[in-house]
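Supplied in C-alpha cells, the structure appears directly below.
What you see is the complex with one protein chain gone and the rest in place.
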Amino acid sequence: MNKALPYQDIQTVCFAIAAVVLPFAAFVINFLFLGKSKLSGWVSTVAILVSSILSVIVFTRVWNVQQIHVKHLWFIIGDNTLYTGILLNNLSVLMLGLVSVIALPVHIYSTAYMKDDAGYSRYFQYLSFFCFSMLALVVMDNLILLYAFWELVGFSSYLLIGFWFDRATAVQANKKAFIINRIGDIGLLTAIIILFNQYHTFDIAQLFKDGGLIASSTINNGLWISGTTLTPVVWQYIACIGIFLGVAAKSAQFPLHTWLPDAMEGPTSVSALIHAATMVAAGVFLLGRVYPLFNEAELTTLAVIGCFTAFMAATIALTQNDLKRILAYSTISQLGYMVMAMGIGAYATSLFHLVTHAFFKCLLFLSAGIVIHQIKHIKEDNHLNIDPQDIANMGGLRKKLPLTFIATLIGGLALIGLPLTSGYLSKEGILVQAFEWAEHKGSAYMLLPVLASITSWLTAFYVARLILKVFYGDMHLLTLHPGIKIHIGDGGWRYKLPLVLLSLCCLFPLFSLNPLSHTQSWLLYGLSSYKGYTESIFEIIVPVVVNVLSLVVMYYAYIIYIKQSIWVSSQTGLLYRISFNEWYIDRFYNCVVVKFVLALSDMTFWFDRKVIDGFVNLLEKIGVFIAGIASWCDRYIVDGILHLSAAIVQAIGGFARRFQNGKVQYYLFSMLLAVIVVFILKILIWN
Amino acid sequence: MITLTDFMIVSAVLFCTGMFVIISKKNSIQILIGIELMLNAAILNLVAFGKYDRINNSGQMFALFAIVLAAATTAVALAIILNVYKQYKTIDPDKIKQLKD
Amino acid sequence: MNILTLLIFTPVLFGLIILLLPSSMRASFKYITLLATLLQLGFSIWMYLNFKTGASYAGINHEEQFQFVQKLPWISLDLGGAGKMQIEYFVGIDGISVTLLVMTSLVLVIAAIASWEITSNLKGFFALFLLLDMAVVGVFCALDFFLFYTFYELMLLPLYFLIGMWGGARREYAAIKFFLYTLFGSVFMLLVMVGLYLSVKDPITGNHTFNMIQMMNPKNYIDGSVFSILSHQTILGMPARTVGFVVLFIAFAIKVPVVPLHTWLPDAHVEAPTPVSIILAGILLKIGGYGIIRICTGIFPDVAYSGAYWLGLLGVISILYGAFNALAQRDLKRMIAYSSVSHMGFVLLGIASQTAEGISGAVLQMVSHGFLSTMLFFLVGVIYNRVHDRDIYNFRGLGTLMPKYTVYVMVAFFASLGLPGFSAFVAEAFSLAGAFKSHNVNGLLPYWMAVCGSVGILLSAAYFLWTLQRMFFGTVSLKGGDIWKIALTDINWRETATLLPLALIALTLGVMPSLVLGKINDSVLALVQFTQNVFHY
Partner (left out) sequence: MKYLFPDISNQLSNALGSIPFFMPEIYITVLFVLVIVTDLLFGKNSARLCRTIACAGMVVVIFKDLQQFEQILSGGHFLFGSMLLLHRTAIVFKLIIDLLSFILLLYFEWDHRLKAHKKGLSDLYTIVVGSVLGLHLMIMAVNLLSIYLAIEFVSLASYLLVAYRSENAFSTEAGLKYVLFGAASSAVMLYGISLLYGFGGTLDLFSGHMAERLAQVNTMSVSFAIVLVLAGIGFKLSFVPAHFWVPDVYEGAATPVTAYLSTLPKIAAFALLVNFVTPFVFYDHWKGFDFRLVLSAIGILTMIAGNFAAVLQSNVKRMLAYSGIGHTGFALMALVTFTPQGLSALTYYLLMYGLANIAALALANYFENAEGITDVKDYKGLGFKYPLASVCFVVVLISLTGLPVSAGFTGKLFVFSAVYSIYQQNHDVWLLALLITGALTTVVALFYYIKVPLNLFLKRTELIVSENKWSYNLVILSTMIAIALIIFGIFPDLLIKYM
C-alpha cells in the first residue's frame, strides 16, 4: 500500500495514529490501574495534550500539502478484502486538530469541575474513550470503521449522559439518546450496505475522491449504474436518506433532534465537548465525507431541513429558562446552519462554521458550567431548593464572575455573529452564499436565506437575553431569599485557562486576518470543493443588514429584560421620550412581534415535546404494543398449536380407548364389525 | 341331490348363528357353544369341499383335527370359566370387567 | 490416535471415570469435568492453530480437502438386491466446523465452571454433562450422515434429564416440550436420511453410503432414485428434493430456532440450570445453523437456491418477532432467550443470501453468539444464584450494588446489540450486507429483507437498554429489601475468571474478525461456488 511513502509521511502517519491512540491508552490505564485515583484526570489530560500537539503537527504537514492514505489488511471476507487504514486529507486533519484542541481545555477544566465527584476516575475513562472514538472517527479510511467509531462515539456519549446513573432522568435521557442515535445508525448502516452492494468497497478514498467510484456512477432510466452493477435508483435515494438519518440523529437535525436537550443531564463539561463542539458535528463531518453522493435535489432537501431545524430550534431557545437547554437549542440551530450550508453547496463554509462553532459553543458551555457550579455552591451553602440551571434565579453575576462574563460575552457575540468574532466570518459566509444560491435557484428559494437571517436575529435575541439575565441586573436569588451568603468566583486556573484559550480562538485572527470578509479565510481555501465566489452584492448587503438588525434586536432584548432600570434612570428629557417612544415600538413589538415570536416559540416547543417527541414516544409505545401482541401470539397461537396437537393426540388416543370397556363380547363385536366394514369398504371402493 | 351350495348355505347359516350367539348371549358357556357352532360350520365346509379333493382327502383330515382341537379348546375354556365362577360368582362376561380402561 | 476422535471421546472417558468413582468423592466431580473440558479446549486450540487454510483445504464437497480426517468402516450391511449399506465412522473438519468447534470447546469449559452451582446428585449431572459434551462435539465433526444423526439424537436425552432434573419450577413441561419438539424434527430427518442414502452410491465401492460429501455430488445419485436431481421425482405431488430439503430444514430450524418453531426455547432456557442454558444457547442453536449450512444447503443446493426467498423471509421474521417478544418479557432469562431467536435470525438471513459475505457473516454470528449468549446466561445465573429471582421489575439500581457485575452486563449487552468493537457487529453487518448484495449477485433475496433485518438491530438496542435502565441504573430498590441487598454481593473471582475471557474474546473477535474469517473463508467461497454451480451438472 505504502511502499513509496517517504519517511516524512510515515512519521506523519505515526503521529496521527499516536494522536488517536493516546487517549485510548489513557482510557486503558485509567480503567485497569487507576480505579479510584485522582491521578486519572492528569493521565487523560496529558494524553490529550500530547495528542493535540501531535494533531497540530499532523495538521500543518498535511493541510494543503498532500493527502496521505495508509492502509493495512484487516480481514478477508469472501472475495472482499477489508483494510483498516488512515486517510489524512484536509478535512480529516482539520477535524483531528479541532477535536483534540477543543478536548484539551475541556480536560483541564474537567479536572477541576469534577474533582469532588465520586466517579472522577470513571469520568475520565469515559472522556478519554470518547476522545479516542472521535479522533478515530475522523481519520478512518473506510465506511465500516467509520461506522464503527460513529457508533462508539454514540456509545461513549451514552455513557457520559448517564454518568450519574442513579438519577432517573439521566438514565432516561441516555437511553433516549442512544436509541435515537441507533435509528440514525441503522440508516447509516443501510446506506453503507447499499454502497457496498453498489461499489463493492468500503474505501472512502476510492469512493468519494474526485473521479472516484461515486463520481463515475450514473443514473439512467431509473437505474443506478456503476461498473456492472445495476440497482434501481430508489436505492440511491434510500442510501442518501440513510445517511441523512445518520446525520440527523448525530447532529440533532429535525426530526431526530429531541435527544440533545435531554442529553444535558450529563456533566456540563461533557456537554461542552460532546454535545456542543465535537460529536454533534460528526454528522456534518460525515456529510462532508460523503458529499459527492448527494445530487442536486437531495442537497436542496438537506438545505430545507437544515434551515427549518435552525429556525425551529432558535424559536424554542427564546423562552427556555434552563441555561443549558438554551445552549442546547442554540447548538441545534447552529447545526441546522451547517447542514443548510452543506445543502446549498457551501461545503467549505459549512465546515468553517463547524470549526468556529466548536470553539464558541464550547466556550459558552464551559462558562455556563462555571455559572451553574457557582450557583450550586450557593445552593449548597444556603441549603436552598432551587434549580441551579434556571436563569430566572441568576442576574448580576458579571461582577462576581468577571472572567466568565467576558468569556460568555465573546462566545455570545460569536454565536450571534457580530464582526470581529470568528462566528461572524463563518455565519456571514453561509448567509451570503445562501442568498446567492437562492438567487441562482429562483425566487421561491429566497425563503431559505430569509428564514436563516431571521434565525440569526432570533439568535441575537436569545443570546442577549441569556447574557442579560445571567450577568446583568440584580441577583434574583437575593430578592427571593434575602440574606443568603454568596461566596463565589471564577475559580482557579484550571477554570480560567480553558476560558482564556477558547476566548482567543473565538476571535477573528485565528481564521482570517480580515475581520470583515469571510472570503479571506485560509480555512476555506483548504477545503477542496470551495470554488471561490464572484463578488456579488450580497457580500456587502447581507453582513450589514444582518448585523445591524442583530444589534437592534439585542437592544430590544436589553430593553425588555433590563427595562426597569432604564425607566428608573431616565424619567425626563429627550432620552426619556425616545425611550418612551421606543417603548411604544417596544410595546408594538411586544404585542405583535415578541408575543408572536414567543407564542411561536411556545408552539414550536410544544410541537417539539408533544408531536415529535410524542412521535418518538408513540413509536416506542407501538413497539411495546407490537411486542405485547407478539408475546401474546407466542403464548397462545404458536404455543397453542403445539398444545392443540397434544390435545389431538389425546383425542385420538381417547377414541381408541373407548372400545376398551372391559366386555369381551363387545371386543368381539367390534372386531367382527371392523372386519365386515373393511370388507364392505373393499367391495364398495376398490372393486 | 344335495349340492355343494346347500352345504355352504347351511354352514354359512351355522356360522352366522354362532356369531350371533357369541355376541348376544350373557353366559360364557353359551358363548362357547356359539364358538362351537362356528367351528362346526367350518368343519362342515371342510368336509363338503373334501369330497372334491380326492387325492389327499385333506378336507376330511382337517375336519378330524379341527374337532379334536375344538374339544381341547373347550376343555381349557371350561376350566377357566369354572375358575371365573369361583372368583366372581357369575359367568356373565358383561359383569366381568374389572380390567378395562 | 486421531485428534478429532480424541476430542470427541475424551469426555465420555472422563464420564466413565465419574460413574465409577464412589459418590463419596463427589466433590471431585466438577474438577474432573473441568479437566475434561479443558483438555478438549486444548485439543481444539491445537487443531485451530494447525488448521491449514487455502483453496486446497476448503472442504465442503471435497473429501480430500478435509483435515484431521478419520475414516473407519462401521456398519456394512448387505441389502441383497438393493446393494450394500455402508456406514462409516467418518470425522473431519473444514473451515466451517473448525471455528465452531473451538467455540464449542470454550463454551463447554464455561458451562463446566458454571456447574459449580449444582449441588444435588452430582454424579448424574456430570455424567450427563459429559455425555452431552461428546454428542455436541461429535455433531460438528461427523461427516457421515448416520454418525451425525447418532450424535444429533444423542444430545436429546442428556439434555432432557439435565433440564428436567436440575431445572426450575416448570422443568418437566420445559423438558418434555424440548424433547418432543426436537424429536419431531429429527424423526422426519431420519426418513430423509434413509431416502438419501438409498439414492446415493459411493462411486468407488458402489455401495449405498451415508457419506455426506458423496451426497453433495449430484453424480453419485442413482438414476431414478428419489432424490436424484435429474430424475425429478415427486413425493405426494411435490418435488422430492424440495420435500427432503424442507424436512431437513424443519429439523434444523427447530434447533436454531426459527419462528414459528421456537417456543421450546424460552421455556427450556428459563427452566434449565445455568450451565445447561449456556450449552443450549451457546452450542445447541449453532448446531441448527451448522446443519442448515452443511446439510441442507450442502446436499440440496438447488432447493436451497430456489427456496432462498422463504429462508430469508423466515430469517427476517425471526429477527423481528424475536426482538419484539424480547421487548415484552419481564423475566430476564426469557428476554435473553428471545434475543437469541432474534440474533439467530441473522444467521438464517445470511445463509439464505448464499453470498460469501452472508455465509461468513452467519458463521461469525454463530461463533459470536455462542460466546455472547454464554456470557448473558452466565450473568443471569449470577444474579439468580444470589436471590433466586430473575424478574426485571424486582431489581433497580444494581449498578451501585454490584459495579463490577454491571460492567460485565454492559459489555455483554452492548456486544449483543451490535456495538462495533465486539464480534456481533461485524457478523450482523456482513449478514445484512450479504443479504442486500444477494439481489445483485444471485437475485435470491429482495433488498427489503436486509433493510428489515437492520431494524432488528434497532430493536435489540431497545430491549437491552430498557433492561439496563430498569435493572441497573437509578437508585437502589429491590423487591427483597435488605435481605437481597446483603445477598447481592459483587461477582467473585470464579465468576470473573469466567466472564473476563468471554468478554475479551468477544472484543478480540470484534477487532480481529480475521481470527474466524481467515479460517472459514476458503470453505465459504467453496460453498458459494458449489451452490451456484449445481445447475451446471
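By letter and in written order, the chains are A, B and C; residue numbering begins at 1 in each of them.
We adopt the following convention: a contact is a pair of C-beta atoms (placed from the backbone, for glycine too) under 8 Å apart; a residue touches a chain by one contact, two chains touch by 3 or more.
Worth saying up front: this structure is predicted, and the values here are computed from it rather than measured.
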Neighbouring displayed chains - absent chain, whole complex: A, B, C
Which residue of A:C14, A:I622, A:L644 or A:V678 touches the chain not shown here: A:V678
Options C:L35, C:L183 or C:I250, residue touching the unrepresented chain: C:L183
Residue among C:M47, C:L130 or C:L156 that touches the chain left out of view: C:L156
Contact set of chain A toward the excluded chain (per top definition): 646, 649-650, 652-654, 656-657, 659-660, 662, 664-668, 670-672, 674-675, 678-679, 682-683, 686-687
Missing-chain contacts mapped onto chain C: 74-82, 85, 121, 146, 149-150, 153-154, 156-157, 160-161, 164-165, 171-172, 175-176, 179-180, 183-184, 187-188, 190-191, 194-195, 197-199, 224-226, 233, 235-236
Residues of chain B (touch criterion as defined above) contacting the omitted chain: 8, 11, 15, 18, 22, 28, 31-32, 34-35, 38-39, 41-43, 45-46, 48-50, 52-53, 56, 58-59, 61-62, 65-66, 69, 72-74, 76-77, 79-81, 83-84, 86-88, 93, 96-101
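We take it that only the chains that are shown with their structure count from here on.
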Per-chain Cα centre nearest the global Cα centre, belonging to chain: C
Pair of chains joined by the greatest number of C-beta pairs in contact: A-C
Approximate Å spacing (C-alpha centroids) for the pair chain B, chain C: 65
Distance between chain centroids, defined by C-alpha means - chain A, chain C (Å): 40
Chain A-chain B separation of Cα centroids, rounded to whole Å: 98
Shared interface positions of chain B, touching two or more other chains: none
Multi-partner residues of chain C (each touching 2 or more other chains): none
Residues on chain A engaged by chain C in the complex (per definition of touch): 74-80, 144, 147-149, 151-152, 155, 162, 165-168, 170-172, 175, 178-179, 182-183, 185-186, 189-190, 193-194, 196-197, 229-231, 235, 238, 620, 623-624, 626-631, 634, 638-639, 641-642
Of chain C, residues touching chain A in the complex: 177, 181, 259-260, 262-263, 266, 321, 324-329, 355-357, 360-361, 397, 399-400, 414, 419-421, 425, 429-430, 432-433, 436-437, 439-440, 447, 450-451, 454-455, 457-459, 461-462, 465-466, 468-469, 472-475, 512-514, 517-518, 521, 524-525, 528
Residues of chain B touching chain A in the complex: 19, 22-24, 31, 93-94, 96-101
